[in-house]
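What you see is the complex with one protein chain gone and the rest in place.
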Amino acid sequence: MSDALPLTVLYFAWLRERTGVAEERVVPPPGIANVAALVDWLAGRSAGHAAAFADRAVVRCAVNQEFADPATPLHAGDEVAFFPPVTGG
Amino acid sequence: MSDALPLTVLYFAWLRERTGVAEERVVPPPGIANVAALVDWLAGRSAGHAAAFADRAVVRCAVNQEFADPATPLHAGDEVAFFPPVTGG
Amino acid sequence: MARILVQTADFDTGAELGRLTAGRSDIGGIGCFVGTVRDTAAGRKIAALTLEHYPAMTERALAAIAAEAERRWELLGCTVIHRVGRLAPGANIVLVLAASAHRQAALEATAFLIDWLKTKAPFWKKEELADGAATWVEARETDTDAAARWSA
Partner (left out) sequence: MARILVQTADFDTGAELGRLTAGRSDIGGIGCFVGTVRDTAAGRKIAALTLEHYPAMTERALAAIAAEAERRWELLGCTVIHRVGRLAPGANIVLVLAASAHRQAALEATAFLIDWLKTKAPFWKKEELADGAATWVEARETDTDAAARWSA
């Protein structure tokens, strides 16, 4: 069982609006070892978080500013960002 | 047998340099009814004309400012231009 | 080597072209794309577009996209400028420039840069409608398709 991971979590666009949070520092319980597990845990933090992660197929993620997927492992101090598919250009 | 056709003939790029002529008004003998026949006749006008038309595969033609081919028919008063493949842009 | 900027200010395409080509005579062609704010989307009138981004990631993602273009084509210069913040209809959003000795490389790299930017750079557009409602623009499948053709 892995240790607790202090993480910085960022939300953009409608994920920021639904969670009501742009950035939060969290320490998930031991066992949260990858992005998928973190999402499960974050979704339980508030009704807003639950709404933000309601349709996970449209949520994208970056870990330390690189695109990541549900299986991407997490380490202490990582910056994890959640956002919708990008629409720039 | 068709009548004689008064024509304006223009030469561009190395065709102009080889013929030594930018523009000439010609009245080919009767029977010169299309571009191919005109080229045969023009090639006999001077050594420079012969040199210009020596390799007909690399000569392009326009009749009245529209791209033409050897079979394009000619009419009195036509403007016939000869030039190499274009290289603008 | 690429010039990458993310800014709220407008850009000057002519000045950027001049900067890319100044003092050079090895360039044969420059491809360019300018994206601008349209006043309608899906038949609705747009009052403004707000561009949000992920600052720590954006320039890094753009630099990676430009580096990929420079790996695929022999470029002699490359500029990507993306605006953020609130933009009115008609305003510039994004500029892409790619210079090469040959036109085909310049044109292909330009198309590649804007296609990849649209699917791999962390920007999000929010449309404000004339009636005050505001909605996040959804990613278009055609953008994903356009980016995917460069994977082959």
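As written, the chains take the letters A, B and C, and residue 1 is the first residue of each chain.
One rule holds for everything that comes next: a residue touches a chain if its C-beta (ideal position, glycine included) is under 8 Å from a C-beta of that chain, and two chains touch if they have at least 3 such contacts.
This is a predicted model, so every value here is computed, not measured.
Engineer: Shown chains touched by the missing chain?
Structural biologist: B, C
Engineer: What residue numbers in subunit C mark contact with the hidden partner chain?
Structural biologist: On the side of subunit C, residues 12-15, 17, 21, 23-40, 89-90, 101, 103-104, 106-107, 110-111, 114, 142, 146 touch the unshown chain.
Engineer: By the contact definition given up top, give the residues of subunit B that touch the hidden chain.
Structural biologist: Given the touch definition above, subunit B has residues 10, 12-14, 62, 65, 67, 79, 81, 83-89 touching the missing chain.
FYI, only the chains that are shown with their structure count from here on.
Engineer: Measuring between mean CA coordinates, which chain is farthest from subunit C?
Structural biologist: Result for the farthest chain: B.
Engineer: With chain centres defined as C-alpha means, what is the inter-centre distance between subunit B and subunit C in Å?
Structural biologist: Here the centre of subunit C sits 49 Å away from the centre of subunit B.
Engineer: Which whole number of Å gives the spacing of the CA centres of subunit A and subunit B?
Structural biologist: Roughly 74 Å, centre to centre.
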